[in-house]
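Worksheet: one structure, shown below.
Note that this complex is displayed minus one protein chain, with the remaining chains in position.
Coming up: subunit A.
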Amino acid sequence: MMIELRQVSKTFPNGTIGLKDINLKIQTGEFVVIVGLSGAGKSTLLRSINRLIDVTSGDIQIHGQSITSASGSRLRAIRRNIGMIFQSFNLIKRTTVLNNVLSGRVGYHSTLRTLLGSFPKRDVEIALTALERVNIREKAYIRADQLSGGQQQRVSIARALAQEATIILADEPVASLDPLTTRQVMDDLQRINRELNITTIVNLHFIDLARDYATRIIGLRAGEIVFDGSVGEATDEILAEIYGRPVKADEFLDTSREMQVVGVT
């Protein structure tokens, strides 16, 4: 079992319920897309998995190890195994692309070694190979903030690859990109998922994207899983249920498909 959530709940300090009794098993190599309305708890779920958020109750296991009860170097070792991709890329803007990718390697070295600032040759090779995989090796020595949004997101994917992670979590990875770049970045994620067998969990709010890339769709509503099935099972009726209303045009990336939906409803 790659990832397992057992009776996971999260209540924020202000009383807001983020997650309610989530039970979930994700196998190696799956490409899971999580859909749901804004505020449904998609980010909370994703960020609980690598413990950027501490859950209130329940247990989360990664490769059979509880991240919920881990701390110190054991927690860091589990996190090292999980790459994370953010909507806003979260790169270190003032430094080079290569340094950004290398920062994915810090979990493999002692604090002292990273303080001295030099990564071993092998790490540089790993970083360059990662950049090659997302087709931007030629940008290695350019400052990260000089890249386009799509390129920056690919750098952050390369950072996750440099981690040699077996899991990638992506929280709305394409929400700040244009439709064309969106496809390219999603294609990159899919290719990595298939070629390296990296378990991938992506939060998306475009339904057509979810259907195109997912091997499994999970629907969240008010912190609860209301749907969990294959793409074929996620019909418009099911999605309407997840969203609590008919699916709207702006939930599609491709506007030509919007017509079809209008026709259906």
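Note that contacts are C-beta pairs under 8 Å (C-beta built on N, C-alpha and C of every residue); 3 or more make two chains touch, one makes a residue touch a chain; residues count from 1.
The definition used in the following text is that contacts and distances are computed from a predicted model.
Trainee: Among "Phosphonate transport system permease protein", "Monoamine oxidase", "Phenylacetic acid degradation protein" or "GMC family oxidoreductase", find the name that the UniProt record gives to the complex chain excluded from display.
Mentor: "Phosphonate transport system permease protein"
Trainee: Which residue among A:Asn90, A:Asn197 or A:Ser230 touches the omitted chain?
Mentor: A:Asn90
Trainee: Touching the hidden chain in the full complex, which residues of subunit A are there? Just list them.
Mentor: 50, 52, 75-84, 86, 88-95, 103-104, 106-107, 111, 114-115, 117, 156, 159, 163
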